[in-house]
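All protein chains but one are shown in place.
Entry: chain A
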Amino acid sequence: MIAFFTENSSEILLKTWEHFYISMIALLLGVVIAVPIGILLSKTKYLSKIVLSITSVLQTVPSLALLALMIPFFGVGKVPAIIALCIYSLLPILNNTFIGMRSVNENTKGAGIAMGMTPLQSIRLVELPLAIPVIMSGIRLSAVYVIAWATLASYIGAGGLGDFIFNGLNLYKAELIIGGAIIVTVLALLADFLLSKLERWVTPKGLRIEGGRL
């Protein structure tokens, strides 16, 4: 096991980096797409139901199948992998953005409007800051999923830590499978930890001390 890490150290670093950036680009795209859509959906009544059910259905497509489906459209390599993973990351972020925006206290929103906020100001100054903790937990969830599923991206030639695992499967080398899996797990945990730090940082201070008296 230790031999696996020492002998392949440079390759491990490379593959880990590949794995990391495929996942992060997919996640970032997911955030950029899902958060604005989630905000818009929170302002609609019927459309939100339709869109959220479509994304739920997309979520149930087996990940391997989705990756394979990418090939006729985008070929093999990193691009189709990133697109597929991005689709996967959408639902938790979209869902949480929607719920976070909807669960902002009606009174607080009402107060903002009564003070003379435009709908856009209400989103920017009131709803979004208050929804941040919920949105962030959606992003964290997506990050863990995406890192785990990025392993499969190796199947369509995107590289990453999946290469070790698939090689291990082909060559009957348990240490490759286990070593790869360990690194994927550590990477997922690390990403979750870093994002939890980010969550603390972007959560407005007033929300963190809720209930705490001075």
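What we mean here is this: contacts are C-beta pairs under 8 Å (C-beta built on N, C-alpha and C of every residue); 3 or more make two chains touch, one makes a residue touch a chain; residues count from 1.
Here is the rule we go by: contacts and distances are computed from a predicted model.
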Chain not displayed: protein name in its UniProt record ("Quaternary amine transport ATP-binding protein", "Zinc protease", "Oxidoreductase" or "sulfate adenylyltransferase"): "Quaternary amine transport ATP-binding protein"
Options A:L47, A:A111 or A:L171, residue touching the unrepresented chain: A:A111
Residue numbers in chain A that touch the chain omitted from display: 107-108, 110-118, 121, 125-126, 129-130, 204-207, 209-214
